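Every protein chain but one is kept in place in this view of the complex.
Labels A, B and C are assigned to the chains in the order they are written; within every chain, residues are numbered from 1.
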Amino acid sequence: MKSRIRFIEDLDSISMQNPVLIQGLPGVGNVGKLGVTHMIQELKAIHFAELYSYTFPYHVLVDNNGILRLLRNEFWFAQLSKSGGEHDIILLTGDYQSQTPEGQYEIVNLILDLAEKLSVSQIYTLGGYATGSVSKNPKVFGTATNLSLIEHLKEENVEINESGGPIVGASGLLIGLGKMRGIEGACLLGETSGFMADALSAKVVLEKLIKLVKIELDLDVLEKKALKIEEVINQMKKMKRPSIRGRPDSESEEEKDDLSYIG
Amino acid sequence: MKSRIRFIEDLDSISMQNPVLIQGLPGVGNVGKLGVTHMIQELKAIHFAELYSYTFPYHVLVDNNGILRLLRNEFWFAQLSKSGGEHDIILLTGDYQSQTPEGQYEIVNLILDLAEKLSVSQIYTLGGYATGSVSKNPKVFGTATNLSLIEHLKEENVEINESGGPIVGASGLLIGLGKMRGIEGACLLGETSGFMADALSAKVVLEKLIKLVKIELDLDVLEKKALKIEEVINQMKKMKRPSIRGRPDSESEEEKDDLSYIG
Amino acid sequence: MKSRIRFIEDLDSISMQNPVLIQGLPGVGNVGKLGVTHMIQELKAIHFAELYSYTFPYHVLVDNNGILRLLRNEFWFAQLSKSGGEHDIILLTGDYQSQTPEGQYEIVNLILDLAEKLSVSQIYTLGGYATGSVSKNPKVFGTATNLSLIEHLKEENVEINESGGPIVGASGLLIGLGKMRGIEGACLLGETSGFMADALSAKVVLEKLIKLVKIELDLDVLEKKALKIEEVINQMKKMKRPSIRGRPDSESEEEKDDLSYIG
Partner (left out) sequence: MKSRIRFIEDLDSISMQNPVLIQGLPGVGNVGKLGVTHMIQELKAIHFAELYSYTFPYHVLVDNNGILRLLRNEFWFAQLSKSGGEHDIILLTGDYQSQTPEGQYEIVNLILDLAEKLSVSQIYTLGGYATGSVSKNPKVFGTATNLSLIEHLKEENVEINESGGPIVGASGLLIGLGKMRGIEGACLLGETSGFMADALSAKVVLEKLIKLVKIELDLDVLEKKALKIEEVINQMKKMKRPSIRGRPDSESEEEKDDLSYIG
């Protein structure tokens, strides 16, 4: 075993009501991580466990105080049932995904061991779906492990993924391996250019998620982040054009292409 | 162990008569997979087991209903002995081959464990032999683990592989590792350009196989697929030429080269 | 286990007083290895153990006598407490770092097993911080596993690493994994161009280290090495310029760029 979970809080002291696991790791547009990090902050979630793995890259991170720490994934929980919620929520995010296929499979199985111990009956994974162009109204694509959940997604106007398209990384694997253990799951992917961290895409994914799981969640902070990113994009478009084409003030149909320069 | 087999049907309830294992996985020209998939459909085979592996790529697939599932290899059987056949048939195909040498060896050994449990005495693997050009009358090349089987191949006009040529991937390994366990085997490779999924090559391989294993099998569906692909090639040849060389209607000796544009 | 430690001296016969582990392996500018090798020589340290690993590259080295040996890391100790020092010192250097993430994690854990057995309470790792240009007064950057050690670094005018910057390889991992076992640690990185083995950078790192750990250490040999390298650089600058720009005797602001040609 090249990966292990280290507990910060005593699991026996935590009693979860109908817990749902929501995963958002770094990936396309950082959509999943942005979404889950927002939930951790808004729901005042509690950090209760960490996952370490030999299959993460071999570097370490330094925080604001100059303190060094290992790369890790993090588990947080929010006992929403205490304030009348239908589900308690377990949130999973982290610095990195594993760098190897075997590491990905192993880590996802470790996560599922913990999910089973906590009696998780449903998993949602959040991620991005790269299209190469920026959309003002990003769609949310979805796939799930059974037809009733697919129907549920359709009711919330989630676009169902087309046949054959592979879903790469932990967001697909966690749902796929979870199914083998009898845990149902769905994967929600926000449309995103793929060129930048995309808070707008994270916001639209969370809008669907909170209806599906029935969570109350303020999305203002995420909306503000999205607006800020949009401003930066607009500024970059204005700055970039003259140096590239020498036409600083004309609006044109090439504008959409310009966005592809933002990386 | 990074791979495992999951049974859908209870093995004890299945009694096989002289079973032969026939493997066709994705590979050159997709010849093996096309062939075995055709057999599964025509023989109305029953899906009885699946193989999962940490050494497959870390993505998942989505089916026509939007349902997500893990990558896997699949075992099917057809009890041809019940309708007078000499052999029952076990068919093996799948989404992917392992991505690592160690995964390839491990998976093949798992398959052989199952083959031994089912008393398989003979294995055929199907694949493609890439030549880089399209042939209207593709040959079938073969190799085997003993001289009597080689003779058998020659009787059916299979071209025997030349000395020294390596056979890459699961079609060679399954036969080679099977030999170490006393299971005889042969590998049949259909000549193919290597530029596209090649139903014609799959058809000629199956024509040899059904004589070698004495199976009755209708090849019409495969033949139709092959004709359809040929049509597409012909259309592409006509479409491609003008844009490349500006000579839309002359037939020439460069025609053969054109095919290399079909990917 | 793909790595193991082989003892040359009997560990039970060695009693260490407040031992501090100092690691300097090959890496950016070879700063860490130059520094620890200098300490081994000046402190007349004793070679007491070696680490071998399947995850090192698969070649061997030949010494001055033509004698062949495996790649390895080496442990040395210097009992400075016997001559009134506050700490005994364990020094770790070697031929290579592991070539795989899993090897890196495994080896660092083996080193920590030994550190625990020897009751090491503090670890310093030495390395280089590549800037791409040669500095006459290289800075020393640092990070640590707790705030009191960070304060200690600041008192000695070590620049604290900025948030987010990853530290790659064994110098970060040893500190990060050590923290998980309750051993505090700091990583000192000398500013270096990254284009050559940098004795000056090693010297400034050791100047900080000996204040932090309170060691008496003569740095003359290292200083002479640094001067020699500087001479070579100056000669190369003079030789290189004419052939590149045809201006052999003008001093100019492009000089700094020139240094990037020294590899």
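Simple rule for what comes next: a contact is a pair of C-beta atoms (placed from the backbone, for glycine too) under 8 Å apart; a residue touches a chain by one contact, two chains touch by 3 or more.
Quantities reported herein were computed from a predicted structural model and do not represent experimental measurements.
Across the whole complex, the hidden chain's contacts among the shown chains comprise B, C. Contact with the chain that does not appear here is found for just one residue of B:I111, B:L126 or B:C187, B:C187. If you put the hidden chain back, the residue from C:S15, C:Q99 or C:Q235 that touches it is C:Q99.
Among the residues C:N30, C:T55 or C:T125, only C:T55 touches the chain that is left out of the figure. In the full complex, chain B makes contact with the omitted chain through residues 101-102, 104-106, 142-147, 150, 153, 160-170, 172-173, 175-177, 179-180, 187. One chain of the complex is left out; on chain C, the residues touching it are 2, 6, 52, 54-70, 99-100.
Everything below uses one rule, namely that only the chains that are shown with their structure count from here on.
Steps from chain B to chain C, minimised over paths through touching chains, total 2. Chain copies chain A and chain C are related through a rotation whose angle, from the C-alpha fit, is 90° to the nearest 5. Computed from the mean C-alpha positions, the centre of chain B lies at a distance of 55 Å from the centre of chain C.
Taking each chain's centre as the average of its CA atoms, chain A and chain B sit 39 Å apart.
Residues of chain B in contact with two or more other chains: none.
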